[in-house]
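Only a single protein chain was left out; the remaining protein chains are all shown in position.
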Amino acid sequence: MKQMRIDPRLNRYGNRTSIFGRIWSTPTLLVGTFMFAVLVLLAVFIPFISPYQPSEQNLSAFLQPPSAKHWMGTDQLGRDLFTRLIYAARTDLKIMVLAEIIPFCTGLFLGMVAGYYGKWLDTVITLLTDTFIAFPFYLIVIIVAFASGAGERGIYITFILVGWIVFARVTRGLTASFRQQEWVASAQTLGLPGIRIILRHILPNVLPQAIVVLMTDMVGLLVAIVTLGYLGIGITPPTPDWGTMISDGQSFITTAWWLSAVPGFAVVYTGIALSLVGDGLADLWRKK
Amino acid sequence: MMKLSKTFSASAGIKSRGSSLWLVIVLVRALVVILCVTTAVFFLIRIVPGDPAKMILGEYSTPEALESMHHALGLDLSLGEQFLRFLKILFTQGDTGNSIISGTSTRELIADRAPVTLLLIGLASVFAIIIALLLATLAATNKDKLPDHLIRIFPTITLGMPVFWVGLLLILLFSVRLGWFPVGGVKEGWVGTVHSLALPAITVAFSQIPTLVRSLRAQMLDVLESDFVVTLKAARIPRAIILFKHVMRNAALPTLMLFGVNLSYLIGGTLVVEQVFGIKGIGSLLFSSIAKRDFPVIQGIALYCAISVVIISLLVEIISWWLDPRTKGKS
Amino acid sequence: MLKLKGSFKKSAWIGALSVLILVLVAGCSGSNNKPAENNGAQSQSTNQNAEAGKPAVGGTFVYGRPAAVTSLDLHNQITANNAFAIDKVFESLVSFNSEGEIVDWLAESHNISEDGLKYTFVLREGLKFSNGNEVTAEDAVFSLERHLKVGGPLAIAAKVDSVKATDNRTLEIVLQEPYTPFISELSNFSNGIIPKDFGGVSEEEFFKNPVGTGPFVVEKWDPAGDLTFVKNSNYWQEGKPYIDKLVYKLIEDDSQAINQLKAGEVNGIESLALQNANEIKQGPDTAVVTNGSWVTEQLFFNTLDKHFSDVHVRRALALAIDREGLTNALTFGYAKPAISLLPTAIPYNSHDQVKALDFNIDAAKEELAKSAFPDGFSTKLLVASGNSTRAQEAQIIQAAGKEIGINIEIESIELATFRERFFAYDFSAMLNSGQADAPEANSIIAFQTDPEGFSKSYWTHYTNDEVTKLLREGQKSQDGPERAEIYSKLLQTLADEVPYIPLFYPDILKGVSSSVDGIVVLPNGSIRFEEVQFKK
């Protein structure tokens, strides 16, 4: 009788599933990372790819359709659209990543602490999250944008103030459920201090779920940055940004519709890449 | 202190729901949230540079005119005095004062603008729920077949679509070129209003559907795998009844909480859609009041948003508790 | 090719497919370049109540405006949102036509004494207010005295000695010293004629539903939304206005306004951005009506700033900016590059005499070499966000500055904060515009050169005794070649010292539906609706 393979952790290649093996088997993650990598590579190597500078104007050649010289045509000031599009990727992706790090960490930490210790600390943090949710999001964004002056600084401050909530809520829920499980209780009986338990035991379990949420939240952040650009309180000219490019191009929608459409697709492309990575990670961890 | 704090964190302990103590706690919590929001907004908008008097009198206003306007609006008082005066008006007349720009009372302004926004959110929620339920059921029932992939790809794409960009595309396609919908503003009469809110409601629903579909699909997949569905299937009960009567209800419950959070985000979130579609609702009023530093109106809207968000989260908590016999029975 | 697992291969295909559909949707949504002959899905509903047959009298004209009308108190307002509603309800003794010339309006005739001190006005025969009461000289006296008492943003600058009614239809105003711009001051909307003692009601109540001699009367008014006028049946111009109703509809978002015009939901829109003009002009059911304006777009310098206090730095930047190129790139032919401070629609603009600093990079570098910062410096340019033309101007100026070593950082901030900053003189350079309210050279020049004025030469602190002397002389000298000589000398000094660089004079642009006739655009941006008619 041939020996049956029924251990689910073995994949069809017969070897024990290493982390790489499992990543290889989730294509969504692979394609997502591939798409994101293409964008990042383009953003990094744009000076070598395109001869133009992002804000290099040519007042005699404005609003030209896509041509050999300008692959995506020129905008209303005669600047090469393709170059601006990729330099805008630099700005927007940089802000997206930087503006996520601090809220991610604070949210993660506060969530775990609230979930683990419960009682009054949990109440304070839930109260804080409720207050921030009760705030109309755009009121905070606009006020901070005005107070700190438009541009990147305003966006960083806003997202440090508001961005942590979604992570706190997710991690608080997860930690609260982990806390009931026996192995956390046993760790407590060993007299491990709370903080060590959180870091050694709860963090590794909460982190995967949090990273999946991080991916979707990053897409939300990118869309927020772009919408701020549209409302005219986002990134200030001349730094290229997809949001301002869409709103600038909007007035030429009938004559040069690609001015608004192309940056819009760039946002959608990044959105797809990031949410594919998010889905892929979620599938990966669900399989474990 | 221990006992109070335990019950105080009401949302953690499901057991304590339904008792009158729970109700008191939740109301106190709601009040604290509303107070925090109102006070925070009061001071935040005064710290931000920009002076309403200059926005009324324009760029050619003389210092004397500005001075007299400041005095008339009481803006020359210290922040503390202004706050006390604000609280007095709030508790005596239940209003946050008259609009600096148009002179009408904020309560009237909001009462006149709120119906449009609430109708917009209502319509959008109905669209979102119906479409999300249909898509989720379609995806869950034939997992890993074509519809499931299509429906799983759909949120991935729409997640990255800025709402204003979607709005613009819809206007260009359906209003300007095809003329099926009015381009913007709200027409008189019920039919006119619904007709003009249709497109904006779809745009708002567009931003809600991805998260709802994902959550509903996941819930439905779990429920479809549960034993009681197998029992019903074994009993050869018609598929439709199993799906709509049993599966959907069980899947909807957890998504209700998510829907509650989405809804509270929407109260302030329709601002962009109202700008794009030229709808004179609370969102566009908020945006223009901030631009013109119309302090009383900004505070009034922040208060309105805080109250509605608190009410919604309360309603969602009560509904989900009432709907779920597992909790109702116990206490 | 990466060997994809079965299930995912399908979704990758579907992903690509759906993005493709999106491209198609976006593609066909932006109409192709040639004017959309949009295949019969013509939603333009010809205005529903335009009767056929005899000249289309009646109907409702819906006018989209970016801001609501918040007050009709003519003596305390200046901003366009209120001004262009006030001038529909109240009219002044004299006014100006679309060419910017002073014409008699409520006054049948007016006479200025030789010494320029006594102004006499004779009211038209049988002039009535909208409530049917007779208009007497006493009403005019009351109106002017209230304006003198209140002052307000458009206070009368002339030193008035006395205002009295010599008889039922004649009014005499005596000045303490001659002030030539007085007649044009009387022509702007803030000197409208209101009934004596507000027609017997309280001031506040009067301005809630005002009574005036204008072509329209307020019917319904939401100070945070729309305003509806109805035709003034007692209007002194027989048979006018032709339309029954005029609606001021609040549409805050520009693209929303344009789309509503294209879809025929409004008959005209007040604010049409330069870059959208061609789109409306080419549209099958829309047209652009335009007129020269009294506005000059300028780059202002704070002359107390450590860099811009040096005249050579200012001149260098002026020489480095290609005004011709800027105007063509940004205004699509709806503006004229600026030479002197005054737009061509204002008398005494001396466009042919004044020699401006034309675009010349080498001369600019030489000029900078003569300044205290020969190898350049960095500074900030303050711009109000939300106006895309101005945002692009800033970027062109930034590029120009870089050419000659001046590193300009653009500080784009929201309007309220922007006003806060320059009211406090807290800026090095800013983009803004100067606007006249009457066809009078003094109106812009006084505001931008008078160091004693509350804005200290429009927040630039520019003080030049010679210029101030010429300003005072200009105000006193009678109209004629002598006054022209004063202003051309003044404007040439400004062109040489460039406390502010005039960039271009934007035309006034209004988008209207092509089924409308008789729209009169005034140089101050307002529209006369008396002759408006709907084509059959």
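Going by the order they are written in, the chains are A, B and C; count residues from 1 in each one.
In the analysis below, a contact is a pair of C-beta atoms (placed from the backbone, for glycine too) under 8 Å apart; a residue touches a chain by one contact, two chains touch by 3 or more.
The working rule: contacts and distances are computed from a predicted model.
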| item | value |
| --- | --- |
| Omitted chain (choose from "NADH-quinone oxidoreductase subunit C", "ABC transporter domain-containing protein", "Acyl-CoA dehydrogenase" or "Multicomponent Na+:H+ antiporter subunit C") - UniProt protein name | "ABC transporter domain-containing protein" |
| Residue among B:89, B:131, B:218 or B:237 that touches the chain left out of view | B:237 |
| Hidden partner interface residues of chain B, rising order | 143, 224-228, 230-238, 241, 245-246, 249-250, 253, 323-326, 329-330 |
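Definition applied: only the chains that are shown with their structure count from here on.
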| item | value |
| --- | --- |
| Interface with more contacting C-beta pairs, comparing A-C to B-C | B-C |
| Centroid distance [mean C-alpha coordinates] between chain B and chain A, Å | 23 |
| CA centroid of chain A to CA centroid of chain C, Å | 44 |
| Centre distance in Å when chain B and chain C are each reduced to the mean of their C-alpha atoms | 39 |
| Contacts with two or more other chains, residues of chain A listed in rising order | 146, 250, 253, 264, 268, 272 |
| Sites on chain B at which at least two other chains make contact | 48-50, 152, 156-157, 168, 172, 275, 287 |
| Touching residues on chain B, where the partner in the complex is chain C | 48-51, 54-63, 65, 99, 101-104, 109, 112, 144, 146, 149-150, 152-154, 156-157, 168-169, 171-173, 175-179, 182-185, 275-278, 280, 284-285, 287-288, 291-293 |
| Touch list for chain C against partner chain A, complex | 2, 4-5, 8, 11-12, 15, 19, 22-23, 26-27, 29-31, 33, 36, 254-255, 273, 275-276, 278-279, 322, 325-326, 328-330, 385-386, 388, 391-392, 394-396, 398-399, 410-414, 416-417 |
| Touching residues (chain side chain B, partner chain A) in the complex | 1-2, 5-6, 8-9, 11-12, 29, 32-34, 36-37, 40-41, 44-45, 47-50, 152, 155-157, 159-165, 168, 172, 261, 264-265, 267-269, 271-272, 275, 283, 286-287, 290, 298, 301-302, 305-306, 309-310, 313 |
